[in-house]
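The complex is shown incomplete by one protein chain, all other protein chains being positioned as in the whole.
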Amino acid sequence: MNVLEVKGYSLDYPTPAGFVRALDSIDLAIARGEVLGLVGESGSGKTSLAWAIMRHLPPRAREQGDISLGSQSLMAATESEIAAIRGRRIGMVFQDPSTSLNPTLTLGQQLAEVLARHRGLTRRQAWAEGEAMMARVGLKQPAAMMHRYPHEASGGEKQRVVIASAFACQPECILFDEPTTALDVVTARQILDLFAELQAETAVASLYISHDLALVSRVADHVAVLHRGRLVEHGEVDAVFDAPRDDYTRRLLAAVPRPDHRLVTGKPAAGADPLVEVERLSVHYGRTPFLSALAGRRIAQVAGNRAVSLSVQPGEILGIVGESGSGKSTLARALTGLTRFDGAVRFAGRRITGRRDMDRGYRRDVQIVFQHPDSSLNPRQRVREILSRPLTLYGGEARIEALLEQVRLPAAYAERFPHQLSGGEKQRVAIARAFASRPKLVICDEITSSLDVSVQAAVVELLVDLQRRNGTAYLFITHDLNLVRQLAHRIAVMYRGELVELLDIDDLSTTGPRHPYTRQLMDAVPPPREYKS
Amino acid sequence: MSPSYLVKRLALVVYTLFVVSLLVFAITQVLPADAAVMLLGENATPDALAAIRDKLGLDRPVWAQYGDWLAGVVQGDFGTSLRTGQPVAPVMLEALGRSLTLAVLAIALMLMLALPLGIVAALRRGKLADLLVSIVSYVGVSLPEFVTATLIVLVLADWLKLLPATGFVPLTESLWDGLAHLALPVLTVSVILIAHVSRMVRSELVDVLHTDYVRAARLKGLSRRVVLFRHALRNALLPTITIVALDVGYLLGGVIVVEEIFALPGIGRHLIVAIQTRDLPSIQAGALIMAATYSIVNFLADLAYAWIDKRIQYG
Partner (left out) sequence: MAELLRRLLRTPQGLLGVLIVGLILVIVVCGPSLAPYGPDTMAPRLRYRAPSAEFLLGTDQYGRDILSRLLYGARSTVILACLATALGTVAGALIGTTSAFLGGRADEAIMRTIDAILSIPSLLFALLIVNLLGKSSFSAVMAIGIAFTPGMTRVTRSVALAVTKQDYVNAAIARGERGGYIVLREMLPNVVAPIVVEMTIRVAFSVMLFATLSFLGLGAQPPSSEWGLMVAEARRFMHLSPWMILWPSLAVALVAIGFNLLGDGLRDALNPRT
């Protein structure tokens, strides 16, 4: 018996230019105790499907087909029937717990209100039940947690509260919309374990929406792949991975980073002098405001980096991994003179202790690509002007068209503004700008993390190609351990501002990591399962 | 709210008043090449000039003048009026009381009208009601008080003869008569505030209605009413405290004009008279009291905000 069933469902959104098809003849079913993984890239329509099931669509949206919960058609239900179903029979867990919880209500209030609404409990009963739920989702000190506001809890704790309120009324079905995407890897892993545990215990029918195919393969029984509003693949996890039928699924599977599938061959020449040496580099953030100093209050200085030392060989790819706030981007900012630092950087025989020491030669040889191309490309400049700057500064005969071709963009893009390009295209322009001065080191600061998997794979391939042709060294900063294992010659692991481990990629696969944090990190993200191409 | 926030915010008020006192004193007494000539005119007799220089201590060093004046101000002594010879402080404070009555009534009226208008516009976004509120607020923010006053007097006092156009009756003397005399001035100064605040409430609420947490609340099956009152309004109306407090600046400016038009003996009218008759101590007192009112209102608003919104002390 299927709990949730979607039959021949199509959805069109109204736009000023007419209706746009978001979902096209979708057929899905989830049985009790089953987990269906719904995979798709941004714009594929996966979130639209979630809104359609929750009956949360813009007023003029056009629909066909049917969505039913048990024997009841959701599309035929009245508004008050839907309000009684939401939270009671279908729960939902959202992507980002820091925005899906109301900042001015305590966690307890937000959990108890669901119980009071749907289970008819009194305020006191709901509170007690909420506390029990908090304990059940693994929150320590549930009584204290009930009284906290969202800003007083960590991301993982907040997501546990969101999960608790989704499970609170023992619904038949729960939609999980990228529940771990906004969390750090280690926390994400704990949330996934909690999900598996609760899922097994309650036998709820789950729709698990994600962009991450590898992750879905671990949590789901069945997988459905959504591409431009259409289901291109649907079947058991094993079947889909062993014999993907659709071309798009195959491309998506191929794009998933696999640590054992090395993209970079060869090694930087041994014994050569290092290109860059970082010596005990520290960065401190935060200063005591004048008035607070008067008031006698001292503000703890936040350490950005604590005495980090490392070196990069010519042509080497050094991966830097760590969770958000671990200080990896701070290192990038220090190396480009965007933040003050203590300690020194040794480059081409010179000792650099601050922005003033970074001369023309250093600027030409050390380039950076930022995470968000939306912010790193000036919205009021055309691509031509953006790319012409490093050429005017550092010469070189390269033409704009050649630079664009190098990153596989058509020459006509030179006349476009950044907002006329897609995310991947913008990042290619940023990469072209960095390579225009023929640098010896390019710092890549999470440059693929805002991109879709398939776009990410193409950008990574481009980087590998550029590295092979130009012999450029990379400082490749990322939170994605699997990705960095495909690329890097050595990996530096950062944790709370400190460099905790620096290991050779060969040692990683043979002897394994030594530091407990690195081990935790690796356990959190197991390599994706193999598939037959 | 942490004590250090309170101390910090209080220090800011003191600093603000210090800067304002310095500025007011500089503009009125120091910058004029010869304050005595400015006060009495070019044709004043040397004796009269000498007398006023002596009275105001204009021959002494600038810092000594300021120091004495400030010392007096701190003790509540703003000097004596050059026009009436009476001490300035009691007159000004009494006038301030009348002006505050006007201001408080205006804010009350504004809240009664602006909040519902803004909420309705946000909930009916893109519909007729929204368009009407938006037109009304465009026109409202574009009418200077003297224009509003003109139109209101033409219609309500002259044409319909509903309310008295000028004059002032203390509320303590006759509540009804007093309110009737205050009605037109209150209406006049609140037009700009209503227009501005309803627009702000609308845009805040529209933003909040699109947040993830409001959507999450709705998808938990909570009723529209609970989502609106418990989840959305609370967050949308919080910034209104700050906006209203900042608008007190406009309000005080409006009070000056309105008191002049309706012959209301508040602090604004005293200030205009003082400027027209070049009554230096009164100008200084009026300006300082108005700026102090504004910064104290904003101080209280910030405290209220921090008290209601617990995030502030962390942010």
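Here the chain labels run A and B in written order, and each chain numbers its own residues starting at 1.
Please note the rule applied: contacts are C-beta pairs under 8 Å (C-beta built on N, C-alpha and C of every residue); 3 or more make two chains touch, one makes a residue touch a chain.
This one's a predicted model, so the numbers in the text were calculated from it and none came from an experiment.
Note on the chain not shown: across the whole complex it touches A, B. Across the entire complex, the residue among B:48, B:100 or B:143 in touch with the chain not shown is B:143. Here the missing chain is touched by one residue of A:32, A:211, A:228 or A:389, and it is A:389. The hidden chain makes contact, of the residues B:52, B:106, B:122 or B:256, with B:256. Summarising the interface, chain A meets the missing chain with residues 287, 289-290, 333, 336-338, 358, 360, 363-364, 366-368, 370, 372, 375-381, 389-390, 393, 417, 419, 430, 433, 437. The chain not shown here touches chain B at positions 12, 15-20, 23-24, 27-28, 31-32, 138-139, 141-147, 150-151, 153-154, 158, 249-250, 252-254, 256-257, 260-261, 271-272, 275-276, 278, 283, 287, 290-291, 294-295, 298.
Rule of thumb we're sticking to: only the chains that are shown with their structure count from here on.
Within the complex formed with chain A, the chain B residues making contact are 4, 7-8, 11-12, 211-223, 226, 230-231, 234-235, 238, 309-311, 314. Listed in rising order, the residues of chain A touching chain B in the complex are 54, 56, 83-88, 92, 94, 96, 99-105, 113-114, 117-118, 149, 151, 162, 165, 291-292, 294-297.
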